[in-house]
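Yeah, one chain of the complex is gone here, protein chain that is, but the others are all in their spots.
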Amino acid sequence: MLRLNPDEMAQRVAQDIPDGAYVNLGIGMPTKVANYVSADKQVIYHSENGILGVGPAPAPGEENPNLINAGKQYVTLLPGGCYFDNAESFGMMRGGHLDIAVLGAFQVSSRGDIANWATNNDKFPPAVGGAMDLAVGARQLFVVMRHTTRDNEPKILDECTYPLTGTGVVRRIFTDLAVLDVTTDGLQVVELFGDNTFADVQALTGTRLLPPV
Amino acid sequence: MLRLNPDEMAQRVAQDIPDGAYVNLGIGMPTKVANYVSADKQVIYHSENGILGVGPAPAPGEENPNLINAGKQYVTLLPGGCYFDNAESFGMMRGGHLDIAVLGAFQVSSRGDIANWATNNDKFPPAVGGAMDLAVGARQLFVVMRHTTRDNEPKILDECTYPLTGTGVVRRIFTDLAVLDVTTDGLQVVELFGDNTFADVQALTGTRLLPPV
Amino acid sequence: MIDKQVKAAEDAVADIPDGATIMIGGFGSSGIPLQLIEALRCHGASDLTVISNNAGVAEEGIASLLRDGLVKKIVCSFPRSAGSIWFEKRFEEGSVELELVPQGTLSERIRIAGAGIGGFLTPTGYGTRLAEGKETRIIDGKGYVLEMPLHADFALVRAEYADPWGNLTYNTAGRNFNPMMAAAAKTTIAEVGAVVDIGELHPEHVITPGIFVDRVVAEEKCDVAA
Partner (left out) sequence: MIDKQVKAAEDAVADIPDGATIMIGGFGSSGIPLQLIEALRCHGASDLTVISNNAGVAEEGIASLLRDGLVKKIVCSFPRSAGSIWFEKRFEEGSVELELVPQGTLSERIRIAGAGIGGFLTPTGYGTRLAEGKETRIIDGKGYVLEMPLHADFALVRAEYADPWGNLTYNTAGRNFNPMMAAAAKTTIAEVGAVVDIGELHPEHVITPGIFVDRVVAEEKCDVAA
């Protein structure tokens, strides 16, 4: 089976980011997506702490400790970008002004529920950040994650077993095996990577999938 | 009886504006108060449309049609003043950040209800503006108005007969006859102008007053 | 490249249909998109619901829409000013419906629409006629009224400067309702004094981020014969 590596997954997500889109990239693998959006597209990146028009990392020595992204990495601002407070930043999300948010996830359900902020391990102190606001707010929510856990347990399930981040919000799932859309009929496979077969992918999934049309 | 004229009433209100206060002056007679605040006090005036630090009228020919106060008069901005949007302006009011608001009124009740936005004449189209927000928001609400109508009907009553602007919000009433405080025991006369007697003022009032202590 | 500029006001408003709900920025004479309103009037969309702080005076702005019979309903805090003759006439004859909203409730209802909030509790208006029929509750002894968001199909706003991404700055108190309205409408059209190049607006000084703005029209500096 072909399993994309994280960079290849980010590259696949980047294909679905349209020119002119306002996009929020979650912490971790989603942040890599920006590296693969083709140069002929102009995409405006939002950072939840209060930035539109996030640019690349600064040159060494040029860092401003105030100018960081949601993942606490130093960033720059593109010409045309601007700053605002956190309440306005989350108003942008909740108000449906972002075209796309890309999040990682522990689990996604067949109805588009997402679990990405807590496991069932209560010893680990919880943290939620902006995940729940992004989940409900963006016009389209993309999830990018491995299709299974490292132990090959499915992460795409009838019902999430981890605490939910949002219910019925995921639009498209990009895994290392395939691309799936959440539809009213269920999870629709829209693309299989390499020679991966529908049966291969179904076998690693915890809910019934609809084959590519 | 001594009846103050509107400028004298404004002058009396101005005595009760402390140094350093943030103050909103309503449209009409309250606006005159600024003319009588003594020059040794620094008072910061708020205008509901989105100004802090309202200054005097501009010199002829210097008017900016965008720079107006709530009464739609041309104004200027003092050094140290700033602009903000209407939602933030009303957040300042409702959030209790203004020390004093001064409003005119048709009627005030013994419990501090105020009626100043509509009469019972339904043919006259209504308008409310910021009156209700100012009524609930300022830390202290001062009312400045004639003690009676032009027909000598009382405007200070057991209950307002006109539609209410806010309930239990007035702190002090400045009329052309006297100054009255709203207390939990009722309306307390705190000052009688000139030779006006308590009996004179009580006779022109539609609710029982408490005599000066 | 992202460029939200539209050459003519008439093109910017051409897709506004009959029956649309339209927010119009401004307070008194300040911060009103007069050229967009005039283009809308010429375009002739009717049965409009207009959300604005005032209802226009003399023959200008919203007053001209009322005069031409294009307005079905107005949501407003202060419709009656010296010279608001067309509002008064249409109101008296019963041809325009009025929803009167306290000013701070109006701006916050618009703000929450843009921010994806489903309602808010305000002390303003509690115990008054303007709270009649609305849900209320007492919290810590203080009365509150539940107020709901005001959304719109289009917002017509007025700003001082824009860049091609639609970032906006304002002129003094001309800011008023414009930033909230820009965020609360499906399509926001900004009339501006001038358009500057990308990067010319300082990122700390932008008041309305371009994400809220769909079309930018530079003001016509001189009168053009119709």
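Note that the chains are named A, B and C in the order they appear, and that numbering of residues resets to 1 at the start of each chain.
Everything that follows uses one rule, which is that contacts are C-beta pairs under 8 Å (C-beta built on N, C-alpha and C of every residue); 3 or more make two chains touch, one makes a residue touch a chain.
Bear in mind that the values here come from a model prediction, so they are computed numbers and not experimental data.
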Touched by the hidden chain, restricted to displayed chains: A, B, C
Candidates A:Gln15, A:Ser38 or A:Asn64 - the one touching the absent chain: A:Asn64
Sole residue of C:Thr122, C:Asn167, C:Thr187 or C:Thr208 that reaches the chain not shown, by the stated touch rule: C:Thr122
Full-complex contact with the absent chain, from B:Ala39, B:Cys82, B:Ala199 or B:Val213: B:Cys82
Interface with the unshown chain - residue positions in subunit A: 47-51, 64-68, 72, 77, 83-87, 89-91, 93-94, 118, 123-133, 135-137, 163-167
Subunit C residues touching the omitted chain (full complex): 108, 112, 115-123, 137, 139, 142, 144, 169-170, 172, 202-205, 207
Touching residues on subunit B - with respect to the absent chain: 20, 22, 42, 44, 46, 52-53, 77, 79-84, 87-88, 90-98, 136-137
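Simple rule for what comes next: only the chains that are shown with their structure count from here on.
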Identity of the chain that, by mean CA position, is farthest from subunit A: B
Identifier of the chain whose CA centre is least distant from the whole-structure CA centre: C
Chain centre separation in whole Å, for subunit C relative to subunit B (CA means): 29
Between subunit A and subunit C, centroid-to-centroid distance (C-alpha), Å: 35
Subunit A and subunit B: spacing of chain centres that average the CA atoms, whole Å: 54
Contacts with two or more other chains, residues of subunit B listed in rising order: none
Residue numbers of subunit C (touch at least two other chains): 111
